[in-house]
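Just one protein chain is left out here, and the rest sit where they should.
The first chain written gets the first letter, and so on, giving A, B and C; residue counts start at 1 in each chain.
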Amino acid sequence: MKRRDFLWLLGVISGSTVMTSCGSGKSTARFTSYLLPPEEGIVPGEANFLPSTCTECPAGCGVLVRLRDGRPVKLEGIPGHPVNDGGLCVRGQSSLYRLYHPERLRGPMAREGGKHRPVSWEEAFSRVADSLTASRQGSLKNLFLSGRTTGSLSRLVDATCAKLGIERLPEYEVYSHTAEKEANGLLFGERDIPHYRIENADFLLTVGVDLLETHVTPVAYTRKISSARARGDFLWYHVEPHLSLTGANADRRFVLRPGRERRLLSFLLREVLDRKTPKTPLSGELLAALPRTTASIVSGETGIPSESLKEIANRLATAKRPLLIAGGIGTAQAGGLEVASAAALVQWGTGAIPERVDFARSENYRDVGTLRDMEELSARMGRGEAGIVFLFRTNPVFSLPQRLAFKENLKKASLTVGMGDFLDETLREVDLILPLSHSLESWGDVEPRRGVMSLLQPVLPPLHDTLSDGDVLLRLLGKVSGRGAPGSYEELLHAAWGKRLGEAGRNRLLEKGYAEETLPKKAVSLDGKRAAETLRSAGPTEDAGKPVLVLAPSLRTFDGRSRILPILSEIPDPLTTITYGPWVSMSEEDAARAGLRDRDEVTLTAADWSTALPVKIQPGLAAGVFFAYRDLLPSPPIRTDRRTGGGVEYIGGVRISRTGKTAEVPILSGSFSQLGRGLIPHPVHLEEGRRHDRWTLYPEHEHKEYRWALAVDLERCNGCAACVAACHVENNVPVAGKADHLKGREMSWLRIEPFYEKGEVEFLPMLCQQCHYAPCESVCPVFAAHHNPEGLNVQVYARCVGTRYCSNNCPYKVRRFNWREHKWPEPIDRMLNPDVPAREVGVMEKCTFCIQRIRAAKDKAKDEGRKVRDGEFTTACAQSCPTGALTFGNLLDKESKVYRLAHSERTYRVFESLGTEPSAYYLRGRKP
Amino acid sequence: MKKTLVAIAALGYFGVSVLLVAGLGYLWYSTGPAPVQPIAFPHTVHAGGLQMPCVYCHTFVERSRSAGAPPLEICMGCHRSIATDREEIRKLTRHYEEKRPIEWKRVYALPDFIYFSHKRHVKAGVECATCHGDVAGMKRVRRVNELVMGWCVSCHRVRGASRDCATCHK
Amino acid sequence: MNPLALPPALPPDTNLLLRYLLTSALLLYLPLLGIVIAGSTASLVLNFFGRENRDDRSLRLSREWIEAVTVNRWILLLLGLLPYPAIAYACQRFLGGRTSLPAIAWLVPFGALLAGCLLLSLYRSAICRSTELPAAPFGAGMAGLLAMISAAFLSFLLLGILVNPAKLPLVRSNLVFILSWHALVEFLLFLALSFGLAGGIALRFLGRSKAGEAGGGPDYEARVRTAGTSFGMAGALAAPALVVLYLITLPVPGLSTEVFVMAAIIPILALAVFALLYLLPGKEEGRPGDRVSSLFILMFLAVILCYQTAVANAFQGLSAPPGPLAAETVSKGGKGTVKPAAGEAAALEKGKKVFDTVCSVCHRFDVKIVGPPYNDVVPKYTGNVEKLKAFIRNPVKVNPSFPAMPKPSIKEDEIDAVARYLLFTVKGGK
Partner (left out) sequence: MTRGESSMGNADKYAKVDRDILAAMEKPGRLYLAGLAVTGSLVVIGGILWAYQIRNGLGVAGYTHPVNWAIYITNFVFWVGIAHSGTLISAVLYLFRARYRTSFNRAAEAMTVFALMVAGLFPLIHLGRSWVFYYLIPYPTQRQLWVNFRSPLIWDVFAVGTYFTVSVVFFYVGMIPDFAIARRCKEGIRKKIYSALSLGWKGTERDWRHYAMLYLFLAAFATPLVASVHSVVSWDFAMSIVPGWHTTIFAPYFVAGAIFSGIAMVITLVVPLRKAMHLHEYITDDHFESIAKILLFTSLIVSYAYIVEFGLASYGGNIFEMESFRYRALGEFRYLTWAMIFCNSVVPLTLFAKRLRRNTTYLLVVSLLVNVGMWLERFVIIVTSLAHDYDPYVWGTYRPTYVEVGISLGSFGLFFMLYLLFVKNLPVLSITEIKEHL
């Protein structure tokens, strides 16, 4: 998007009120003569797309930004992007809320006494410059701490630090994957996370690693797994102490005692090496170093039955292309190094390297530091050695354990400069706040994986008085040198891209949003000696001590950085269906023993830490294991592993005691069991027999051209809730808030219902089924709910009087009522999708298969004088689904994908016996 | 005494009703069908006298759902050289030089919950005049049709266009 | 074939003339109808309650009133009925301009009116004969009144359509849509004025009793005065409120300054009436009947003018109502006599499009608008397309009598196309 477009848009952006929250108000879209005609291809009133990159987590997924009159209204994955290939996770879908969030920092601020007061950029920069010189005299060290930064920005940071005599500290990430990097460093001299090519594996064994939630690049993993599954010969076992979404989606899930991963791994390693010798045989020294053990012993230690152990080992050894990944909480523990290196050895032993474990395209985690680095930093600040401390897009105060006293030591630095977009725990402590623009407002690039560049480009001018990451540094440089900024970051970037990719390459980058360099295959060699040492030097397995609290990474808010996105607290956690507020999950046995019920509040007490949390009973969780999502526990008591310096996410010897209070926790699910109602039937056609033929006086609905239908493949759906977020953003679904959720008044049009059966969970995405004989339509007194010629149950909001009879009569309960007027505080109102009205108080609303998208597609088709082609467009949910579980299309088109799926023998429809004939088809059971 | 009271009351009543009429009149004048525009653009001259095609200025009417007001550049295209001395044209040039977009007063507005596409209607061969009346004949553009649902529906009925609610209701 | 089908459009001045004629006709007619309705209502009510408790005065007043409003049955019929078809047809023809309603729409109220007049005259003759009225004629009277009222209401509904032409297609397809709020309000306003007028007439003509006559005497006259005054008052008080409502309910396209001015007159007149009646002295000579009546007549006039202007506004600037799709599309389509060279055709088509949307703003082939006619300037480029294209690309002022041609914002291929088209066309190709 070029300057002149901003010029054209001038006036639209500046305080344009796009839609009143009152759906019935006259349109406030303005009737303006702009200065210039817009760019070619941009038509006012029609949407256009620009590529950029999601910065909600370090994975660096490519996104297409949907623009309406210069306002980003939706993010969608870039198809073919090397990282996410069209998919986008729940956080990515939600991240527009970050751009438009009302609480975003609106300008630089400086601390005066206790409070922050707004200052000008000039003032802010000169303050930094002054204290830079000051600390140079006072021989204080200036420190620069950032979250994970890659690509040009990282280089710019280095340059800046070098110029200004600032020491750049190792980057701080909560999920630093230290042990894995260490192990790879020791064994192969590659201190980094390799790129796991799961799609090439036929057997995947994952130990503790949360591939689907947060691990390095979850969307990529999700796509890889589903493509491997699509191949049909793929098997996936998962081993973990608690219950994670990843575990829930593995073909088989084994529960082991927390802290016993290394025993399991060494057993597997031994088994594998016994069964098959790797291409380059291991040195005798190493073989000697391997711990000896047997299935029965290990079974005793880990709690996994020995036949299962044998089964796993067997698969690992016999599979043609096996792949073992250990990580996440599996390695973030005392002895994590052993687990990691054993895993690495297994990979080596099974010849997974380099086909399936690719170090050439490693994930660029080299510069990410450890918890120990942070300890040192804190200590240095405590000793008063720190001059200026820059905190760049990182929030250590929130995530670091109390004992580091980071918050307190921060005050001892001569000046603390925080750069970020929200007044989070850390920025609240700093002296000087430099607000950063959202990635959709700024130029930049990221290199999430070696040889993969993804583009950041501004799609709208900054909403507030903020600077882009690069420009802040450049302006700072300029200020200090006194020669003004050396050009803008934009120019600098274009030059850099030109240099790296060549002219053509740069244009391709700008157009497609990503660039991939061809890298030579990297042959890594195992350093047997170091490996042997590592194994020998391992201490005895120290037992975490029961019961254990597992700090699980969170699907919804990563390490907590996404907490500020309201929509993410609105979307329930897939396993517990809890929306707002922290909780601790507990096994049925433990709860029964302590006589606890859902929502009872308990105090968790560990060595030097205690907190009060409400309980949620979690089926499928092993006794003696609690788990809580880390992002919901501020400064948790994490120990530092003495060998790797990484954090230990198991907290042993936790004592629980009930406070007697019951907390208010919105648990959306009314029942974790389907009570034999066959929502997810086994076998699929148990309801076939009860189908009754109907006799009606009314004329049949007839569908001339289109009959829209959605197919949901339950085997592919992994409950990641990306579709829910997509639906929220696409359809202006309001954020109801905790109070309403407690009353059971959530607004989401699409929900994912987890149903448990003996510890196994299955997910059922439930949205309007667009019934052919819809119970909602016949009871609406005013035709607000009516059947349209394309088979949709349309809801006419302007006509609805709010009798709510339709909702009563809906067996699927997918209609949502506006119990109150939902506000869209400025500037979130600019995020509203103009193609969908904001619903008024007192009307019923529901999913209509994204009718606005259907309309647009038909419009386009009509222009070209044809029918809509299959796959030409799809609904927001289907588009966002990383696993491709949702397929949308025209049922009258015999060639269409959805037609094929709807007529597969795996297909069923929910509550078929009611004779509602839904247009949503569910597929279950593996392909025969 | 009573007589005077009644007289006053009556006077008040009639006075109020007169005022109400006046008030309504004012309301109609200010927000009515023919608002006064920031620049008195005469369609009579452009569409009338010069017979300029509507599409020349309302560029997007065939491409977008919204016809849109012409970008200033289009006006300036001619008025750099033509009739530059007139007061209204000066206003226009000022806007252009100061890079201030012109905020026209809406004559026709649809509610938020309505989807309406000029493109579709133009392509279906509906003349602009069918809805907007004989604009070429209006010195100040005047709303000639209240865009009420029944009006749209009856036209859809007559022409056999779709009458599914979802055609227009978002 | 609908007898009231549309005539070809009339010359505007004829239209105007007829419109004013029609106005005066309505002015004559509506008050008359109103008086009949109001008067007979009064008569019937008085009769009803009079009979209940042997009240000669009310019975007598009742008789006198009906006699006053329906002078005799022939006049009643004549005045009541003759103007109606004329007005109906006129409305159809001239008010509506391009609109047409099925004949039946006008015949129904006409029939009702006919029935009403007949029944009322029955009642009248009966009550003239005796005061102790048998039930049947009374019922006839009631029925007649109802018929009259409904006839009036229907006519107002029909008139109401003309203020809201957008409705016509609906009414054609479904007569129920003839109902409209502003028509209802206008009808009420009409009733109010009629009652007022009836009151005025009562004050003017009734209660002139010779002494000694049964039920006569001063208290009878008092009774008449109260009756008349209360009717007048009612009318005067109701009118302003109804006027406001009328303006609120009137469709926006019908509104204009004149309408508001005319409407504003009514409350003022009503105030005058109120003053007259309120200060009405108890004495014989102070009968304000004629003044009151004339004031009400004026109000009628105002209302009717309001209505007429509203209709005029509603139709002004409104173009033809949508016909079936074919009608429009046929009018489009190219006109070609000399076939262009094969292959050239596409380019020319494109060129024409460019000409239509861009050049035609200032240029025609034969006439001078802003720029010179092409037939004068283009030929000098014949056989030299590039030169013409160059000129189009960046024009230079040639002829001082024309303003400099602005640089058109069109792409290169379009320039080429239009240049070819121009040359081709001035060569006489069509």
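Basically, a contact is a pair of C-beta atoms (placed from the backbone, for glycine too) under 8 Å apart; a residue touches a chain by one contact, two chains touch by 3 or more.
Model, not experiment: these values are computed from the prediction.
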#### Entry: Chains in view that touch the one left out, judged over the entire complex
A, B, C
### Candidate in contact with the missing chain, chosen from A:111, A:310 or A:804
A:804
### Task
Return the single residue from B:27, B:40, B:124 or B:148 that touches the missing chain.
B:148
### Query
Per the definition of touch given earlier, which of A:125, A:267, A:583 or A:812 contacts the omitted chain?
A:812
### Query
Which residue from A:315, A:464, A:745 or A:909 sits in contact with the chain not drawn here?
A:745
### Hidden partner chain, touching residue among A:723, A:843, A:878 or A:902
A:843
### Summary
Against the hidden chain, subunit B presents residues 148-151, 153-154, 157
### Query
What residues on subunit A make contact with the chain left out of this view?
577, 668-671, 673-677, 679, 698, 740, 743-746, 751, 753, 755, 766, 775, 778-783, 799-805, 807-809, 811-813, 816-821, 840-844, 911, 914
### Message
Take the complete complex as the reference. Which residues in subunit C touch the chain that isn't displayed?
### Response
48-49, 51-52, 167, 170, 174, 176-177, 179
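Quick note on the criterion: only the chains that are shown with their structure count from here on.
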## Note on the structure
If chain centres are mean C-alpha positions, then the most distant from subunit B is chain A
### Summary
In whole angstrom, the CA-centroid distance of subunit A from subunit B equals 48
#### Entry: Computed distance of Cα centres, subunit C from subunit A, in Å
66
### Summary
subunit C touches at least 2 other chains through residues 409
### Summary
Where subunit A touches two or more other chains at once, the residues are 37
### Sites on subunit B touched by subunit C in the complex
6-7, 10-11, 13-14, 17-18, 20-22, 24-25, 28-29, 32-33, 50-53, 55-56, 73-74, 77-78, 80-82, 124-127, 129-130, 133-134, 137-138, 142-146, 148, 150-151, 154-155, 157-160
### Contact footprint of subunit A on subunit B as seen in their complex
59-60, 63-66, 68-75, 95-96, 99, 101-106, 109-115, 117, 119-120, 123, 162, 164-166, 169-170
### Complex contacts: residues of subunit A adjacent to subunit B
7-8, 10-11, 19-20, 23-38, 43-46, 783, 786, 788-790, 792, 794, 796-799, 835-838, 848, 851-852, 855, 859, 862-863
